[in-house]
Structure formats: C-alpha cells, structure tokens
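The complex appears here minus one protein chain, its other protein chains still in place.
== subunit A ==
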C-alpha cells in the first residue's frame, strides 16, 4: 500500500498498524475462549487433541470440531462482514447512521429467506445464500427507492427512519406469510440470530463470496475517503462517483447477505464499529475498512462469549448483547450529531 509520502494528517499510521498487528493474537485468544467456554466443560487438552488427532467416536471431539469451532469462526467472520458493510455504507452515503440493520438490508435478506423456505423447502445451502444476496439487494433498492422519491429523503435521520419502517414492514410480511404457511417456528429461528447453530458447510460456501466482497471493498476504499469529503469534491477531483457507489453497494449486498444467511439478523455491529474505527484511525478508508473488519470480528466474538455468561446456564440471544452496547451508542450519536444541520 502507498502510504508515507501522502499527507501530513496521515502521520499516525502507527495506530492502524498496531491494531492490524495485534488483532490476530486477540482473535485467536477470543476463538480459544469461544471454543473453551460452553454449556459442557471440555478441558484444554481435549480441545487440543480434537485438533491434532481427531477421533470421530469421541463426543467431545465432535462438539469441538462441529459445533464450537464453526461458532467461533462464524462470529469472527460475521462481525468483520457487518462492520465492513457499515463502514462502506457510512462512507459512501456520508450518513453517520447508515448500517445494514438500520437501513433494511438485513430485513430484506431475512424476508427472501422466508420466501425461500416457503416456496423452495428443499433449497440447498448455495441457493439459500444466493436468495439471501437477492434479498439484501432488494432491501437496499426498497429503502433507497422510497427515500430518493422525496426531496431531502436521503438525509441521515430520514433515511434511518425509512429503513426502520421498511424493516418493520418486511418482517411483518414475513411473519404473516410464515403464519399462513405454518412455518413460523422455523422462521423465528432465522430471524433471531442463531450464532450457536452455524452450519460449517455454509461457512465454507460463504468464504468465496466474502473474499469477493472484501476485495471490492478494498478496491474502492481509497475512493471512498475522497467521497467522504462530499460528492462535489469527489467529482471535482475526477472521480466516477457512480461507479464507486455501485461497487461499494455490491460489496455491502454480498457481505450483509452472507452474514444473514450464516447467522440471521444481528444489529448494531455495522453501526457502532465504523464509528469507533474512524475515531481510532482517522478518515482514510484504506485503513478504516480493514481495521473495522478486525475490530468488528473481535467485538462480535466478544459479545458471543458474553452471551453465554449473562444468564448461566442458558444463553442470551446475541442480539440482546449487541443492543446492550449499541442502543446507548445510537442514542449518543443522535444526541451529539442528530437534528440541526444533520437532520
């Protein structure tokens, strides 16, 4: 990456580099904790054995490899995807409230998965993931479609209200359909995040999509730093804003779509993490995108571990844990930046 000679405001590259350098250790530690803590206590040596010499007849080995490990990896991946989606959305729309769960993207995804479960009950994992991608595209189109009809509809606050309302609507329709076709139990299962049931096969299928999504995100990252200065400035600097916006949107659709397909809807990660990341590393999206990814991964993994301790021996839905952090943060954002010229 080009860096040093750029500008004076970028002097502090130490923080992002520090974050990126330390994060692998933290992530591994979190993953180990995630594998270690659970309703059944398994000793560290057994876990080690499960990795080194896997014995299919050993129940603990089975639990470690087929349940706990996918969960740990799933939390890290989804956290990263959601945080990167949020960062792209906030950068491109210059909207401090943009995030996949607020702008109806996740709801669109969950909606098409409902349809998929009703009309294609035997859909393969791959088809599920594709449907989920279609759904997140639908959510984006829906919210931006309505918002752009109205003058001033793209302002942060209005867009957030629309997103929430459209989300409510889509989930009501899903609920009505699933009651009608009598599969509401399966659907509520999908709607509520189910990190504890990550399907290892889904994870494997999702990885190529994720790579494409993240590559696209990195590709436009430097352009987004310019766009964050404003549409006119970006165009004045000779940037093709529509192309950048299109690529960023595709990346968001892919990353959010596979997140919902993997674990269902999880709120607030995509809202909070990009803010924290920008606070730490500044406005250069070449650093914001990867740092948001690793911070999001660590945050979700951490929340997942907390969710097992809040209400021992039962698990708390991870959405509750992220909301616990997210709602005060959301209120703080509205309080400090809402209203006035931002409205």
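Convention: a contact is a pair of C-beta atoms (placed from the backbone, for glycine too) under 8 Å apart; a residue touches a chain by one contact, two chains touch by 3 or more; residues count from 1.
Assume contacts and distances are computed from a predicted model.
Enquirer: I notice the complex is incomplete. Of the names "Heme exporter protein C", "Iron ABC transporter permease", "Solute-binding protein" or "Nucleoside-diphosphate-sugar epimerase", which is the UniProt protein name for the chain that's not shown?
Expert: Answer from the record: the omitted chain is "Iron ABC transporter permease".
Enquirer: One chain isn't shown here. Among A:39, A:124 or A:311, which residue touches it?
Expert: Final answer for the missing-chain contact: A:311.
Enquirer: Check the options A:123, A:173 or A:306 and report the residue that touches the missing chain.
Expert: Touching the chain that is not displayed is residue A:173.
Enquirer: Suppose we count only contacts with the excluded chain; which residues of subunit A make the list?
Expert: Spelled out for subunit A, the touching residues are 97, 146, 149-153, 157-158, 160-162, 164-166, 168-169, 172-173, 175-176, 179-180, 182, 267, 310-311, 314, 316-317, 319-320, 323-324, 327-328, 330-331, 334-335, 338-340, 343.
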